[in-house]
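Following this message is one structure expressed as structure tokens.
For this depiction, one protein chain was excluded, whereas all remaining protein chains were kept in their positions.
Right after this comes chain A.
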Amino acid sequence: MSSDIDEAEEAVRVRFIVNGSKVTCAVAPRDTLVDCLRNSLELTGTHAGCEMGACGACLVQLDGRAVHACLMFAVQADGARVDTIEGLSESGAIADLQAEFHRRNALQCGFCTPGMLINAHELLARVAEPSREAIRDALSGNFCRCTGYEAIIDAIAAVAEARVDRAAQEREAASR
């Protein structure tokens, strides 16, 4: 028994690019990515809600795609680019989403919010102007116990519309 435990605790070196910076961590093989982000790197904006991929609180971007940080071991992310809510906030990539969530009070306790934002960011990167139905569908893996979801759907729809309008204006300006 005790030899198994020794093995479980044995440190492994992993390297990532986290929020644009090269990072090296010593992790146990059993540490999940969310454990590593929260405990080793102190990036506590990524939350653990259900630890089985059902609630979406732990979503981060891995090489540009949203993944559940609770369903992945840290060692599996070796060599990857990881962007968390902290990095996406600082880069301004989701500033319009954050402003619209704020304006519409599309959050209450805020525990699900980083995962919601990362999912919304991913959705709008894939579909420029999703229908409300499509937004609800895309968020169907993000549990929010506080808001009733409607304000979140409204905020994402409003950002999509604003981004489409802005892109059209930019195209028009470029063609002139």
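The rule is short, and it goes like this: a contact is a pair of C-beta atoms (placed from the backbone, for glycine too) under 8 Å apart; a residue touches a chain by one contact, two chains touch by 3 or more; residues count from 1.
By definition in this document, contacts and distances are computed from a predicted model.
Within the choices "Hydrogenase formation protein HypD", "Sarcosine oxidase subunit alpha", "Siroheme decarboxylase NirL subunit" or "Xanthine dehydrogenase family protein molybdopterin-binding subunit", the name that UniProt assigns to the complex's undisplayed chain is "Xanthine dehydrogenase family protein molybdopterin-binding subunit". Counting over the whole complex, chain A has residues 1-2, 5, 8-9, 28, 30-31, 38-39, 42-52, 54-55, 57, 84-86, 89, 98, 101-105, 107-114, 117, 135-137, 139-153 touching the chain that is not drawn.
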